[in-house]
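Next up is a structure, given as structure tokens.
Here the complex is missing a single protein chain, while all its other protein chains stay put.
For chain A:
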Amino acid sequence: MALRAQTGPYFGDFGGRFVPESLIAALDELGEAYDLAKADPAFAEELAELGRSYTGRPSIITEVPRFAAHGGGARIILKREDLNHTGSHKINNVLGQALLTKRIGKTRVIAETGAGQHGVATATAAALFDLDCTIYMGEVDTERQALNVARMRLLGAEVIAVKSGSRTLKDAINDAMRDWVTNVETTNYIFGTVAGPHPFPEMVRDFQKIIGEEARQQVLDLTGSLPTAVVACVGGGSNAIGLFHAFLDDADVKIVGFEAGGEGAETPRHAATITKGRPGVLHGAKSYMLQDEDGQTIESHSISAGLDYPGVGPEHSWLASIGRAEYRPVTDDAAMQALRLLTRTEGIIPAIESAHALAGALELARELGPEATILVNLSGRGDKDMDTAARYFELYDQENPK
């Protein structure tokens, strides 16, 4: 069977539905609605039209030779998801799930968010489709991404700062699930990544796979052949699977996901889930995760809030386990250096998340040599990260620190 044909609930040994029975009816309802929508050309057309007239699809590709020169001369091409409305790939998934919410007749949506990109995208779709919207965000993240909190509120969403557990993305997911269990009759959960219980990993992938479908053709048009490698950053893994999926059955195309190595994958402070974790059950699915001997989730660390997650989508765990994709860590510092390098050489400021993929692309370029072509998913833009970058590179005036 073609790797691309794989559907949930299981990807090899990974996936499933490890959730309270109270959520099963909602997951079944969502899964059935999604299956019907998938088979309905009108749904696909409506989504495609939103892509064209609202998101700005297809997103362009940009070759970045001045940046690539720092990797030994291989060609590096960026897929510009940073140019989407709301500034990242997250909008692709959110529009699909918001349309689905309308189809099942629910009037309220909830979502978790880490960096705030998925929360902003969800709040945007809620404004567009006239849905009530509540966003759960770890208290730690509301502090480091205050601009996105304001943006969500301006869009009309209620933002709840989650104070339980480690007060980050994983706890925001827990509280969103608790909300869903309680309010399932009126509420749909717009999950932001390819993790979670079935049908989310499959459904979110399907809404994101347009990234790779477009990029595969665009690279063919530009270079006449498929890229040597495709790379993306991996937190939960939605932008990565979105790019990788179209290439899964192109056996000659190398696939590499770059996880957040934090202060170093050999230290306790990282979010390199596949590199350093082992299989377990978290947030409704069996997948790789960071955990202690007793199965308690270990807090992750990354300078990028969007990658600061101790789990990963089950399809990535499967691709790693069968050797189709490789996953490597990139440290905070390597990512920040790549962020500055792309900015200085090409005038494109990437999100810190995406900068992990850029750092990885340089590493891979040196390994593959100057004949290689590397396609990188530039999943988001760096506007939201200016405060982090300013502090990291000491860009604020000394007498006037923010």
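Here is the rule we go by: a contact is a pair of C-beta atoms (placed from the backbone, for glycine too) under 8 Å apart; a residue touches a chain by one contact, two chains touch by 3 or more; residues count from 1.
Keep in mind that, in the parts below, contacts and distances are computed from a predicted model.
*Asks:* Would you mind picking the UniProt name of the chain not drawn here, from "Glutamyl-tRNA(Gln) amidotransferase subunit A", "PaaI family thioesterase", "Tryptophan synthase alpha chain" or "Heme exporter protein D"?
*Replies:* Spelling it out: the chain absent from the display is recorded in UniProt as "Tryptophan synthase alpha chain".
*Asks:* Which of A:Asp294, A:Glu371 or A:Glu394 touches the chain that is not shown?
*Replies:* Going through A:Asp294, A:Glu371 or A:Glu394 one by one, A:Asp294 is the residue touching the chain not shown.
*Asks:* Residue by residue, what part of chain A touches the chain that was omitted?
*Replies:* Residues in contact with the chain left out: 16-22, 24-26, 164-165, 170-171, 174, 177-178, 181-185, 280-284, 286, 291, 293-297.
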